[in-house]
Each structure stands twice: as structure tokens, then as C-alpha cells.
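As you look at this complex, bear in mind that one protein chain is not there, while each of the others sits in place.
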Amino acid sequence: MNGFYHLGELSTSTVERLAQRALEFRRGVQPVRFAGRGLGLFFLSPSLRTQASFQRAAAKLGLDLVQLQGGGNGVWQLELADGAVMNGTSVEHVREAAAVLGRFVDVLAIRAFSGGQDLALDLSDPIVNGFRRFAGVPIVNMESALWHPCQALADWTTLDMLGVGRRAKFVLTWANHPKPLPHAVPNSTLAMALQRGMDVVLARPDGYDLHPHAMAEAKRLATESGGRLTVTNDRNAVEGAAVVYAKSWGSLEAWGDLAKEQRMRASLANWCVDGELMRRAGPSARFMHCLPVRRNVVVKDEVLDGPTSVVIDQAENRLHAQTALLERLFLELETQSKARKSSMELEEVRP
Amino acid sequence: MNGFYHLGELSTSTVERLAQRALEFRRGVQPVRFAGRGLGLFFLSPSLRTQASFQRAAAKLGLDLVQLQGGGNGVWQLELADGAVMNGTSVEHVREAAAVLGRFVDVLAIRAFSGGQDLALDLSDPIVNGFRRFAGVPIVNMESALWHPCQALADWTTLDMLGVGRRAKFVLTWANHPKPLPHAVPNSTLAMALQRGMDVVLARPDGYDLHPHAMAEAKRLATESGGRLTVTNDRNAVEGAAVVYAKSWGSLEAWGDLAKEQRMRASLANWCVDGELMRRAGPSARFMHCLPVRRNVVVKDEVLDGPTSVVIDQAENRLHAQTALLERLFLELETQSKARKSSMELEEVRP
Partner (left out) sequence: MNGFYHLGELSTSTVERLAQRALEFRRGVQPVRFAGRGLGLFFLSPSLRTQASFQRAAAKLGLDLVQLQGGGNGVWQLELADGAVMNGTSVEHVREAAAVLGRFVDVLAIRAFSGGQDLALDLSDPIVNGFRRFAGVPIVNMESALWHPCQALADWTTLDMLGVGRRAKFVLTWANHPKPLPHAVPNSTLAMALQRGMDVVLARPDGYDLHPHAMAEAKRLATESGGRLTVTNDRNAVEGAAVVYAKSWGSLEAWGDLAKEQRMRASLANWCVDGELMRRAGPSARFMHCLPVRRNVVVKDEVLDGPTSVVIDQAENRLHAQTALLERLFLELETQSKARKSSMELEEVRP
């Protein structure tokens, strides 16, 4: 593992081992501790669960923690473009920021949402990819413009915890929201469910497709796992679902055009998960959401506060999944250091 | 102790033990360390002393620290109302924020001042009470709309340190200020002094009463302790005081009405503690204030920089008092875990 950018880059057996390890941590097993190793967290976008759970995971692993907040009174605004003449508002290029932070820690975790204005730029995932190019250390993606793999790993863990079958029906349903949100979570959720081999329904209104690049990656994973994908504009296509996973996202047809987005949503307020939808799904259906969630817009109180909701367990699993991920990353770093050391010793022995 | 919301909820003997323990820490005694336990700090309002002293206390206790800042580039804006349709600016409901953070740490400390606009809302102490309802772990109040119990515990410690008698005269005096400030500190100071059984004078201009709810709580504590309370509009009622404790707060009659507040204060600039007032109080009087303090508005330089001021020792005691408080909370959690464990073992033994 050279960092962690997208769950689908890991073999399914690796994901399975990480999820099982996460559930051991949930039951109280203590992780390996890595004295003298450093983890950096750099937030260029807001965060509650991710900040808190990475801080705690770092402490559980005994890591030296370095944490930075971008913007405001935190760190300098970053320039991303190659060859830029930096006479505007950006103070530091990601080339230097990444390379320097890579000297201070052993693993660097970054959060940087899509800007939501320039689709081509967002599709290049410029900040997290900038850090991957220039940091010189493994990068953990704490949610980029395109992927939120820590959420996907926690969700996989939650499905294991709940005993949801590998071929069970998984409905990812678009939901209404006052704002057009990034695609990182729906991209990652879809790919995760298909990597598990599930019978996935993607229910979204017309105009709310995910990007062809993300769909192609999801289909690649489905082919490997034997998973199935059905795309529909029928929000009621939930019968027999083991999981109803709600998420809102913006339309690619209205990227950066708020007025158009609002016109498109004018008739979509009924895309809100309510008790009736959960009853339609059936008695074993669970409600999932990555949080934060807009109550009574994305999901009704009756669902979120009812017995089918597992969102708090799902959020708790962020901590355990990330602890498992970091434990593995740092174990691999230790192995590499030892290998380097013994090859150096071998060279010293040579005449 | 299920958390720490208001000093008056603790028995006086518990407060006494905490203050004595705080003074042991002040003399260099090291607290118990709690490896593998987590403390969360969540600041929705600004802080210098509280942030710094809780961070240091957590380190002294060996706790895993999780720290979040609300607003700005930190965490999402919280919704507080039950049943809210969240299609506005609030991104996450306190129900989820509290429940999730409660999964990541063992004790959660929250700071959230009153908004100063809607008195009924402020009196419900919505944010800290939201966390108390939904977090599932003990909540420590780092200053809510109504109470600042960590300040009160530090002040009790300071009075013990100074050897101030339990029946001595304690003057809480209103002071001028460019802004209408929350009532958490005066509510807590008044209640603390009366819980000690002191001879308390509350000196404030007409129109600057504390809320009847806080006054009732103060009187309840006075009845238990034998303390006495006199309310006056005479700022010179300080003769024989062991302590002159200055604090500014807004008028309940002008809550959310800045123009009215400013009219009320037009003639109150003389409510500033000066050398003359301290001389009138007498030779053994000490000056106290919770800080931050507006120099030459709340108190003159001659007092703050003079020998009667104990504000820096008082602030230092925040660290020691909070270390004592957290030590006790975590000791109790350890006891509960052990009790749970042995009852589980007993059940396993049964046929």
C-alpha cells in the first residue's frame, strides 16, 4: 500500500482484512503502537468526524501528530497549477507545501473537497493529487474531490458488522439538499458496494448521473466481484434492500451554475428518505448515511431516530477503520525501514 | 459525577476534595495517568485560558486528546431545534454531532456561550444541553450560556489557597464594558460563594439583575450552607470585603437590544474597580476576575497591577482545578469499567 487514495485500488482480500481488524478494535483490541513515527493531518475543508477520528486513531497508535488547518488563520492558500506566475492570492505552491510536510512526517493525510465551479479541475482532483506527486511520503485521502475511501472502508466494516450478505441488495439513493454537494461520497459508496459484489441499485433523478469515470471504475469492480448495477430514476426501487444509503450530490449538468441546479431541484423535494420508503424496502432494511445529514430534507426524523438507522455505528467505524488502515501503513513502513537497514548492513559487510 | 455542568450539582464535600486535590497539583504532585482513555474538547466559542489549560491537563493525565473548533474552517454549524427542517445554513444536528463524538472519546468537554439575542433560547442552554442529551458520555461544561463551573471550581480553589474564611465577605460587583456579556460567570460566581457559605454582596446597577432561575439556585445553596446574600445598587458596598470580584454582564431588560443596553450604560462608566474602592474594602481585600478583562474599563491598572490582585494565580488554578476534575471523572470511569467487567465475568461463570 503506497498511501490510500481510493478503496478500489486495494485488493478485496486486503479490504476484508482491514475491515476485520477494524472490528477487532471495535471489540476493544489495542492496535500496535509506533513510537517515534509521525502522522500529519492537513485539512483544507471542514471536518468533524474525520478530524476527531484521525486524532484519536493517531493517539491510539502512539504516533506523533502534526495537524494543520488551511485557510483563515491557518496555513497559506495553495497554488496548484504547473508553471503558474504566482502574483495573485495563492501564497505557496503545492509542490513546496507537499515536499516540506513530507519531510516532517512519515504519512500525510489530506482533506480537500471539490471546488464545485470548474468540473475539469475537480475531475483532476488537484490538491490530493498534488500531494501524491510531491510529498515523497504515503498520502491518505481524507476526502478529495473524487473519492472518500476512509468512508468507504468504514462502510464496508459496518456492512460486515451487520452481517449484510455479499449478494444482498444495496440501494444508493440520491436525496434533496439545499446545496449541490461533491461526488466523492457517492462515487466511493457505489464503488465499495460493487467491490463487495452486491446487487446495487443507484436511484437518482434524471440529470443526476455520476461521472462516467466513476461509473467505469464501479463497473470494473463489479466485473471482478460479480456484483450487479441497476441505475433508475425511480426513488421507490428499494424493495428487498438490505441497505438504503442516502446521499445528495450536485448535477454534473449544472456544475458551477447554482440557478440551474435550483431549477432542477424545484420538483425533487420528495427525494427524502421517510418511513414509508423504509417500509417499502422491507423489514431487514437498514438506513445508512455518511453524516453530516440535513434532517427532514435528506431523511426524516422518523427514520434517523428509528431502529433501522445505523448512522452512529457507521460513524464510529470511521475510527476503527482508520486505525486499521494506519496500523497497516505504518507496519509496512517499519518493514521497509528494516529491509533498507539490513541491505545497508549487507553492503557494509562487502569488501 | 455524571459529567460537570454546574458546580452546585456537586456536594460541598466533593467540591472541597477537588479543590484540595487542585492545590496538591499546584504544589507539584503528579495526577494519575489514564493510558488509552480519550478526552474531546469542542470549542464553539473563543478561548485562551480554557483551551490552554484543558490541553495541558489532558497531557498531564496521559489522555488521548481530540480537539475541534466550531465555525470558520473548523466543524459544521450545528442545528439545535428538535424537528427542524434543515434547509438553511446549519449543516449538522447536535443529535448526530454529540452521538458521534461520544463514540470517539470517553469524556467530552464543550464551550458554547449564549447568543445574546433570544433570551428564552439562551436560558435553555441549548448547545451544552444538547450534548448532555445525546452524547452518551459525560459532558464537561467549559462555559455554557448559563454556567461556567470550571471557573467556579478554580475560584473555590483560589479562595482556599488564600485562606479566605468560609464566612468572609465576598463582593461580586458588576462592571462597565463596551459589550453586553453573558451571565455564565456571574451566575457561577454567585452560586459558588454562597455554596461556600460566605457573606455575599451582589452590587449591580438597577436593571442588571441576574435571572430569577440563577438567583433561586444561589439561594438554595445559601440555605444549605448558611451563606447570606445582599443585593444592592451601591457600588461602594465593599467595606470589610475579603474579596472584590468584578464582572460585567448584559441587562436582561435589553437582551438583543444593543441600543437600549448602551443607553442604560451611558451613566455607568464609574462602575470600574479602582484603588479607592479597594482601599474602601479594607487592607485584607483581594481583587479577583475571571479574565479576559478590559483594563481601565472594568478595573484600573493600579488595581490589576497592584498587590491586591490575584487574577494570575486565579487563572493558574484553572489548570489545577480541571486536572483534579478530570482525574476524578476518569477514575470513576475506570471503576465503572471494572464493575462492568466483573459482572460480565460473573455471568460467564453461571451455568
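As written, the chains take the letters A and B, and residue 1 is the first residue of each chain.
As a convention for this text, a residue touches a chain if its C-beta (ideal position, glycine included) is under 8 Å from a C-beta of that chain, and two chains touch if they have at least 3 such contacts.
Please read these numbers as outputs of a predicted model, since none were measured by experiment.
Visitor: Kindly state which of the options B:R17, B:R220 or B:R294 is in contact with the chain not pictured.
Guide: B:R294
Visitor: Can you say which of B:Q30, B:Q117 or B:N270 touches the chain missing from this structure?
Guide: Within the whole complex, the residue contacting the unshown chain is B:Q30.
Visitor: Please give every residue of chain B in contact with the chain that is not shown.
Guide: 30, 43, 46-49, 51-53, 55-56, 59-60, 69-72, 74, 178, 291-297, 301, 304-305, 311-312, 315-316, 319
Visitor: Just checking the interface: what residues of chain A touch the absent partner chain?
Guide: Touch set of chain A with respect to the missing chain: 36, 38, 40, 64-68, 72-76, 79, 83-88, 91-93, 95-97, 99-101, 103-105.
Definition applied: only the chains that are shown with their structure count from here on.
Visitor: If you average the CA atoms of chain A and of chain B, how far apart do the two points sit, in angstrom?
Guide: 39
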